[in-house]
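Partial view: only certain chains, each at its native spot in the assembly.
By written order: A, B and C. Residues from 1 in each chain.
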Amino acid sequence: MEVSHLTVSNISKQFDKNEVIKNLAFTVEENEFVSILGPSGSGKSTIFSLIGGILSPDQGTIHLDHQVINGKRGYISYMPQTPSLLPWRTILENVLLGQELQGKKEKEAALEMIAIAGLTGYENAYPHELSGGMKQRASFIRALLSPQSIICLDEPFSALDELTRLDMQKWLLSIWEEHRRTILFVTHNIEEALFLSDRIIVLSNKPSQVAAEFHVPFSRPREESLFLEDEFLEWKRKIYYSLKKRS
Amino acid sequence: SNPKSASETNKKNTHSLKKVSVVLDWTPNTNHTGLYVAKEKGYFKDEGLDVNIIMPGDAGADQLVASGKSEFGVSYQESITQARIQGVPLVSIAAIIQHNTSGFASPAAKNIVTPKDFVGKTYGGWGSPVEKSVLSSLMKKENADVNKVSIVNMGDTDFFTAVKRDIDFAWIYYGWTGVEAELRGEKLNMVYLTDYSDKLDYYTPVLSTNENMIKENPDTVKAFVKAVSKGYEFAIKHPSDAADILIKAVPDLDPKLVKKSQEWLSSKYQDDAPRWGEQKQKVWENYASWMFDNGLLEKKLDAKKAFTNQFLPQ
Amino acid sequence: MVLLLLFIVWETVAIKSGVPDWLLPTPTKIFYEGFDGWSNFYPHLLSTIQLSLLGFALGLLIGLLTAILLHLLPFIRESIYPLLIISQNIPIIVLAPLLVIWFGFGLLPKMIVITLVCFFPITVAALDGFKQTSNELKHYMIMAGASNKQLFWKLELPYALPSLFSGLKISATYSVMGAVISEWLGAKEGIGVYMTLASSSFRTDRVFVAIFAIVTLSLLYFSIIVLIERWLVRWQLKGAKWK
């Protein structure tokens, strides 16, 4: 697997008069799992749009592997906030789309992932036949199967119920711990960020800047029981207040 | 000789034949019988020509002939007159029918027998200023006022349909539409143009070619006219056989109408002329000056250049 | 701009290649004639504009009504659709005598011809537009208790607007030609009449003046439709800042 390293240096972005991001800077190390926590409308999705090259920052640069990728596309594997499945493709075909855009398709791997995500039997269904959470899962698999070195996930689990969410989180962790890829993860769920990440970046209110940064100390592999540990609750409260203070 | 060699010579002949085409004015009808006879009977081949008869559709014959896309065409004196005024180099090389067979037709029940009966009636035309002038010329002879005729534009509507509705009389060729009326058993009253005005006895239809052809290939023109002339002579003598030839060439025409129309028309091709196709300068001058007097032409026509008899067989 | 270029190319080609005027006059000649004969041409133009606008309006009305009817009553769709197609395939030369017999030579038969030409693209486009309405939004609207009428006015119609405007554009383009064709049914004035007369007296320059008028009118109608579309579907334009 390729080695990557993302550096976001002092980027700013505004829509018309709406200053969304101002002097935002952070880095993601190779094979690191970094979460971005921030209130709704704080510009989390916008950060992804900037990294993905669909928007260009008004200021600042974004480096991937020492290469400037401002406004360049195709470097990230992406899961959007809304499932964005193509309605005329079956689930299987949708899941393979990310790979297809970059080259080869691995149907076996895809079928396996579909099974793990609990979508067996829906391979040949069309998106509108699925429940909200099922669509989200399909979109998630699509991102995981894409070959790029950095995966950007925009609130992948927010439409899932607690249990499925936990299953998916555990599954993501196990895959990640096995394959180690660089992940940038947007969420508004503190527990989720704590459970999954190496590092958590908390955004301030608009215009967004890095309000706080936390290195998550829990050792890996992490277990479900982590949620009930006192240290976990301690951390949760800490981040909660850091979020609250800023907004 | 044996059949094989005959077909071989035939093939050779086809090879050395000169390909020319003649564009009709619209759909094939008995005005064109002579052309089909000449083709079927081999008169063209005898003159060394391989003639393609083309139905032009919307393209219209005149422009094709004028531009040289087609060597020959079927046209009208009126068209050629107007064309020449606009500098289009068309020349009439033979009159297909000696006298104007057109006139104003109306169902017998309307009781329109002479031009003065037009008063208070509705005329259906196609919106050309010529029509009003013609009506006026006819009515003047009987001291009637053309402004008392209501002129309605009936566009592409055919005669029979039009007189069912708001129209009382319309301008037709008796040789086709009039004969159809006979076939249908509908009684018509005709007011022929020729009965009321010499100036309106113009040639319609005529054979046309362009000035270039006459200059560069007079022999071809001569050969063509000769063959056509033979064709029409055959049609004059054997109306029924000629009709059969047309029906065979264009099976989608109504055979009954063709037969009857041919009978009516055969005697009209040559009529009182010394030979088929003959044109008189007077006819050309008369009509052009009539048009000019009625404000239908911008300039006077040089009638001598508009037609020629030089290619007619002696 | 491009048109200007076209004219220049045409002018030079026409002069260089020596195409005679009566076959293809140069733009200068056409403009000259258009200017010169304006007072003559003007009433014809006016009459055609009137005819085409009326016909287009009627076509729009009938086209929309048909589409709405077929959309709301899906069970008659299958049976009416063939009739619509038939209506597009009866050649005018056949229809003309029937129309004349039934309706005389007045305005009515002409309206029928233009309407026939105009309504079909509108109906097809509108129907397809209605059909495409997002399932998600339809689901919400029905759940929220929208009556069929509300569903139609508040969701399906606005949703079909872009598609409908496709049809309108096609239709507006055809309306002028429709009017010209309808004039062949018998009219006292109009560009169609002007053109046939010009053509039969070999005034090719006038024929081209008529064509210019037809084209200009069509372009005008088309632009108006586009403007209305921009104005009505303006929410679409604000999007996609990233493209």
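The rule we apply is simple: contacts are C-beta pairs under 8 Å (C-beta built on N, C-alpha and C of every residue); 3 or more make two chains touch, one makes a residue touch a chain.
Since the model is a prediction, treat every value here as computed from it, not as a measurement.
Trainee: Write out the stoichiometry of the whole complex as a formula using the chain labels shown.
Mentor: A x2, B x1, C x2
Please note the rule applied: only the chains that are shown with their structure count from here on.
Trainee: Using mean Cα positions as chain centres, tell me which chain lies farthest from chain A.
Mentor: B
Trainee: If you average the Cα atoms of each chain, whose average lands nearest the overall Cα average?
Mentor: C
Trainee: From the C-alpha centre of chain B to that of chain C, how far is it in Å?
Mentor: Those two chain centres are 38 Å apart.
Trainee: Between chain A and chain B, what's the gap in Å when you average each chain's C-alpha atoms?
Mentor: Each chain reduced to its C-alpha mean, chain A and chain B end up 85 Å apart.
Trainee: Could you give the separation in Å between the centres of chain A and chain C, each centre being the mean of its C-alpha atoms?
Mentor: Chain A and chain C have C-alpha centres separated by 51 Å.
Trainee: Show the residues in chain A shared as contacts by 2 or more other chains, in ascending order.
Mentor: If we look for residues of chain A contacting two or more partner chains, we find none.
Trainee: Going by the touch rule set out above, which residues of chain B reach two or more other chains?
Mentor: Expected reply: no residues.
Trainee: Tell me, which parts of chain C touch chain B in their complex?
Mentor: Of all residues in chain C, those touching chain B are 20-23, 93, 96-97, 100-101, 104-105, 183-188, 193, 196-197, 199-204.
Trainee: Give every residue of chain B touching chain C within the complex, in rising order.
Mentor: My answer: residues 60, 62-63, 66-67, 79, 82-83, 85-88, 124, 126-129, 152-158, 161-162, 164-166.
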